[in-house]
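Not every chain of the complex is shown here; the ones you see sit where they belong.
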Amino acid sequence: MPAYATNMRLKFPIVALVLEIITIILFAMFVIYDDGKSHGHDSHSNKTHEKQPMDLYPMFQDVHVMIFIGFGFLMTFLKRYGFSSVGINLLLAAFGLQWGLLMQGIWHLEDGKIKISIFKIINADFSTATVLISFGAVLGKTSPVQLLIMTILEITIFSINEHLVANVLEASDVGASMIIHAYGAYFGLAVARVLYRPGLRNGHDNDGSVYHSDLFAMIGTVFLWMFWPSFNSAIADTGLPQLTAVINTYLSLAACVLSAYAISSLVEHKGKLDMVHIQNATLAGGVAVGTCADMNIGPFGAMLIGFVAGIISTTGFKFLTPILASKLGIQDTCGVHNLHGMPGILGGLASIVAVAFGKKENGNAAMQAAALASSLGFALVGGAVTGLIMKLPFWGQPPDQNCFDDSIYWEVPEEEDENEESLAHADHSKNKAEA
Amino acid sequence: MPAYATNMRLKFPIVALVLEIITIILFAMFVIYDDGKSHGHDSHSNKTHEKQPMDLYPMFQDVHVMIFIGFGFLMTFLKRYGFSSVGINLLLAAFGLQWGLLMQGIWHLEDGKIKISIFKIINADFSTATVLISFGAVLGKTSPVQLLIMTILEITIFSINEHLVANVLEASDVGASMIIHAYGAYFGLAVARVLYRPGLRNGHDNDGSVYHSDLFAMIGTVFLWMFWPSFNSAIADTGLPQLTAVINTYLSLAACVLSAYAISSLVEHKGKLDMVHIQNATLAGGVAVGTCADMNIGPFGAMLIGFVAGIISTTGFKFLTPILASKLGIQDTCGVHNLHGMPGILGGLASIVAVAFGKKENGNAAMQAAALASSLGFALVGGAVTGLIMKLPFWGQPPDQNCFDDSIYWEVPEEEDENEESLAHADHSKNKAEA
């Protein structure tokens, strides 16, 4: 395979070590603990969010579980790509949170320093979510080095858009339907478009699940589902807005489960449920209610958003994903368009309506629309450019036949059964030969 | 199979969508956020429980994990029923929590409205636990439509009994040994009795575990075990009672592990441990100490309850479950009688003794006894009626031979190994034919 250099012996270790050393140097220069003695200039500082330094810590841990267990295991549904799913997820998130602290921090310097608080590490975890969503779009088709490059670029661009949306436009996006979910999804789809593989047009043997890989994926699904109220409320204003964000998310997700199950059964052969829908579309309610989570949309309003999100997401998996792949050349491994893309846009649109109806104090519907447009624009342009850089031929991208296969980047244990199988067959052959 | 209509194509989607739409309409009419401006008429309002709206949120998340990961994965022990265990668990709990909010809420209206707080969503999660316990009794033998019907009826009846026990009898059941565990178990056993299947008298090939399905089940077991102190203390009075509930549950469960392991080894072939016992009986201490959890029974008292519960539960699995199946026609798939039934009764009895000895302020032993009787009565009658409704022949109940098999309601991935196996055999045949 002359066109592919997937041997990571030197390339990957050097990239990883150099990145970490640079990061440590930047932390030495710019990052200190938040001792709580803030100047109070910054209206978005953690002072409005925390009374005690550890108040948000339980929320942080819930978000942390979503990032590392939730996203990591959700992607283990592939039969031979579980090591990469949970392992590369850990790698990208561990690097991404450091990079996110720097990139988000430079917009909020105090005396030239970034002061780390629980609020800041929640946001750092959030920034990695964009990368993990995009990772889902290109899962199985990219090398660790490519993905580290994507992490740097995606989080850098995310931080610019986030600053624009929150501080310039002053739009509201407490659960980040627009700036994380829609952004991460369309960024990843743009990358996937640039990295289009005609050789995978007719599918790939390993691009599917086995029974137990689907159960591992459900660990990710359920942890994401349970802790999504924390994701959408972690940085809400304390008091009633935070409670509202929890309740709206809790109810939106519950309603979404019913519609996702119903539509999955409706569109599948003999009315059976499809694990792909259950693993993903049940979460669309959490995405879609994100922007409106802290708004006074009423419990039934949240349920309506979740109900619609479950329908859109499931039908997207069934009908839209095949078309994107065949007509537009967008091979979206995990279907992030259905889980994060369309529900993210739905969340943005819902917020325009909600704000227009006065459901958010000091809200501005035009700014909500601008925030959605900005998030999509940065995603598509940023993703396309990032995809072109990732396409350079020396980052160790796997050849088509080795896609969706851990063994190209991991030492994979030989399966006992397969060995026994082979031995058994060898025995048969031997017997036959003797006979 | 003319007698069975398991094709869910229209039946299930319609039921799920109609239920959800009705629920959203009821929420639009009756449910609002709790803004904290309570009238204070209701001594059971959340004001006595929370000082800040989010105080109970970490407790809520622990309970949430028990409901969705704990119950869901505990039931994945069956070799070919993991999708249903964790997936239908999610479906029932997601619908059940919405229904529970309504059914529990109508007893505590304020100005004709149900005000949702963290306290209320904890109780909504609790209400679903009754259904998930009953689900364990009929696991593998019922359709999703049947189970949605059970969810509606069981939670409705639960809410009546809960109101009777807490507000009329004014009995104490902080950890819900009686109103959730005993109720859920005997309700499920009554349903199982009505749905008795003579065809499964001699067992079923799929009614058992494989190695990795037992490990998936241990995820459920351990999360239930760890967070049970939150289950038993979440709605306790703040301060010492809540601390007492945590410590009693922590110690009861620890003691229960030792007795469950000891008895499992004692009763099994060659002293080996049995995974069924370890997955279930180690949790009996959490069930049994529930009613007494916030009482001043002393740490050793809690341990004694847990120790006895572990013995009762393990011996129940070994000796009683087979008898229930063969003599009484109660086929209890998960053995909920041993994990929730008998330990729940033990919890109620222990509370009668504890209250009689003055371990609970303002306690009344007779009311504790009445609460136990009421919970069992509602469970048995309610379960029997519910079972009769579920037995109607148009809910898609699976035929005997398709019990304990996901593939009747789910798209199940073909196993790679089996395919290779088949191909290998085909090759052999071909070789032989040629020879």
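Structural remarks
To keep things simple, chains are lettered A and B as they appear, and every chain counts its residues starting from 1.
The definition used in the following text is that a residue touches a chain if its C-beta (ideal position, glycine included) is under 8 Å from a C-beta of that chain, and two chains touch if they have at least 3 such contacts.
Just so we're clear, the structure is a prediction, and the values are computed from it rather than from any experiment.
The complete homomeric complex described by this structure file contains 3 copies, of which 2 appear in the displayed model.
The rule is short, and it goes like this: only the chains that are shown with their structure count from here on.
Work out the mean CA point of chain A and of chain B, and you get 32 Å between them.
Every residue of chain B that touches chain A in the complex is listed here, in rising order: 7-14, 16-17, 19-21, 23-25, 27-28, 31-36, 52-54, 57-58, 61, 64-65, 68-69, 72-73, 76, 80, 82-83, 86-87, 90-91, 94-95, 97-98, 116-118, 121, 144, 212, 216, 219, 409-413, 415-417, 420-421, 424, 428, 431, 435.
Residues 58-59, 62, 79, 208-212, 214-215, 218-219, 222-223, 225-227, 230, 238-240, 242-244, 246-247, 250-251, 253-255, 257-259, 261-263, 265-266, 268-275, 278, 282, 296, 298-300, 303-304, 307, 417-418, 421, 425, 428, 432 of chain A are the ones that touch chain B when the two sit in their complex.
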